[in-house]
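Let's turn to chain A:
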Amino acid sequence: MNVEIDPRPAEPLLQLRGISKRFTGVRALDRVDLDVRAGELHVLFGENGAGKSTLINVVSGTFPPDEGTFQFGGEEIHHLTPQRAREIGISPVFQEFSLIPSLTVEENLFLGREVTRGGVLRAREMRKRARALIDELGFDLDPAQRIDDLSRAHQQMAEIAKALLGRVRLLILDEPTASLTERETGRLFELIARLKSQDVGLIYVSHRMREIRALADRVTVLRDGRHIRTLDAANSTDGELVELMTGRTIDLLFPAIAHQPDKVMVDVENLTLADGSVREVNFHARAGEITGIAGLVGCGKSELIRAIYGIERASAGAIRIDGAPYEFPTPRQSLKRGIAYFPANRIAEGLALSRPIRENASITGLDLPAFARFGVLRQAAERVTIAGIMEQLQLRPPNIERSAGALSGGNRQKVMLGRALTRELTVFLFDEPSVGIDVGAKLEVYEFMKRLVEAGAAVIVVSSELPEVLALSNRLYVMHQGRIAAELTGTAKTEQNVLSSFFRDHLAAEVA
Partner candidate 1 sequence: GTETPWFPMKVYDASSGTPKPADYTPLPKAEKPYRLCVLFPHMKDSFWVAVAYGIVKQADAMNINMNLYEAGGYENLPKQLSQFDDCMASGPDAIIVGAISGAGLSKKFEEAKAKGVPVVGVTNPLPPNALPAANYVDFVAMGEVTGDGLLAQTKPGDKLNIVTFPGPAGSGWAESFNEGFKKAIAKNSNARILAEKFGDSGVAVQLQLIQDALQAYPGMNVIWGTAPTAEAAIGAVAEAGRSDLKIVSSYENQAMLDALNRGDILAFATQYPVGEGAIAIDQAVRLIEKKPVMSLVQPVATVIDKTSAPKLQMDLVLAPASWTPVYSVKAK
Partner candidate 2 sequence: MNTALVAAAPRGSISLRSIAGRIGLLPALLVVLVAGMSAVDAQFYGIINVLNILRNASLLAIVACGQALVIIAGGFDLSVGAVVALASVVTAKTMAATAAAFPGSNILIIASGVAAGLGCGVAVGLVNGFCVAKLKVSGFVVTLGTMSATAGVGLMITNGIPIYGMPEIFVKGFGRAQAFALPTAAHVALIVILVMVFAQRRTLFGRYVYAIGGNVDAAVVSGVTIQRHIVGTYLVSSVLAALTGILLTAQVGSGQASFGGDRIMLQSIAAAVIGGVSLRGGIGRIEIVAISALFLTILGNALNLLHVDSRLQPVFLGVIMVAAVALDELSRRRKPRV
């Protein structure tokens, strides 16, 4: 690891006092204080839109704060720029990646700090160092691959590796595990432990209570841009944290869902996709139950449901919806047949960010008489309907004329969910439904699914977060390298069994 060790400073590594930051009409940060010590992992905890990412952007020099003081390593810092931040050892891993899609992993790792001689790049040197770093981190990442050829999980790894290149004194991780699976998460945690022992300070943002429990030394709770309290992780309970975060008590358990498996709504037979990411898959989902799909990164689980919805091309096999063959799926046809899909990437595939929430929510219903007659929009009806739906989903802030881009992650997900309520649907395909959304919002999404299943819909959940799929689904498929490796029901549906299906081949190979 290329981490140089500084002698432990007497005072906190990072000391923020009275930091404020305003955006249009929003006070994203309101006189926030924060101390991070060397060698500690400091969790920032708060609802979507509480100001965590904004604070991180201030610390890493992306935004100048409107007011407040900033000390790092005992020194007062003014006019921090991203370059300067990296020079003094502040290294951020952003929630929205800071990667250039058309460049390779290695080019991205060194972006802004290339090794050069007289303006000429030293490619070999950089490749060597990139490879060494990636090997050391234990990531399964090819430095020569282009970012836009990678899955989101691999992009996340690249983003992490990028932050660890060079001398790091403060590492900032904004929801780093949101798209990682068990194995990578494990790697990351090992790494974090190592960094802590080397006196690196860490700021960590996550909505996963399990992680916070496992990692945190101290937790700072933010609410509505204000600093609520900083507490020792050891002396606080989950319930306490959530209460501080939301201002109310929330039951943190997964909702109990009464599955009543009925007729087969989605039936997939021998499905193989044109790009080979899914091969000869047999799979079905019934009305009245949640069908889960778990699997490692790149196993093809997303592609499977995307093929059903019609955004991946199948080369062989058959799909039947409610018993009727469904030959050439397209999103429009799927919606007409009552199938909805909720993409994992809400920025690239979900929302038109600069358009109003109202338009984003009604987009899937524009062919219905409720929203348009003879191609002419019924704007009043639309406003009423969408406002109602958004109220039901408790959108915050509740103004549906704001642009979707101004919303926090959880609220963006609510806009997506709102689409499902604009029309009659029977099959719901969720791809990573809880990525990036806060604990409260997660529970709302789970409640939403619960209502759907109990109303008799077929719900399919694809997720990398094992506890989530295990708790939600009635039946769980485990995918491995494009094929179904196992189907688990009832008592067989345990974490142990899932993990062993993940790795079965590898273990077999190793034995052989």
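With respect to how the candidates were assembled, all candidates are chains of the complex that A comes from, given by their letters.
The rule is simple: a contact is a pair of C-beta atoms (placed from the backbone, for glycine too) under 8 Å apart; a residue touches a chain by one contact, two chains touch by 3 or more; residues count from 1.
The structure presented is a predicted model; accordingly, all values stated were derived computationally and were not measured.
Undergrad: For chain A in this complex, identify the touching candidate from 1 or 2.
TA: Candidate touching chain A in this assembly: 2.
Undergrad: Show me the residue ranges of chain A that touch candidate 2 in the complex, using the header's touch definition.
TA: Interface residues on the chain A side: 60, 62, 81-83, 85-86, 92, 94, 97-103, 107, 111-114, 116, 119-121, 123, 135, 138, 140, 142, 145-146, 148-152, 162, 181, 183, 274-276, 296-299, 302, 311-313, 343-345, 348-349, 481, 502-503, 506-507, 509-510.
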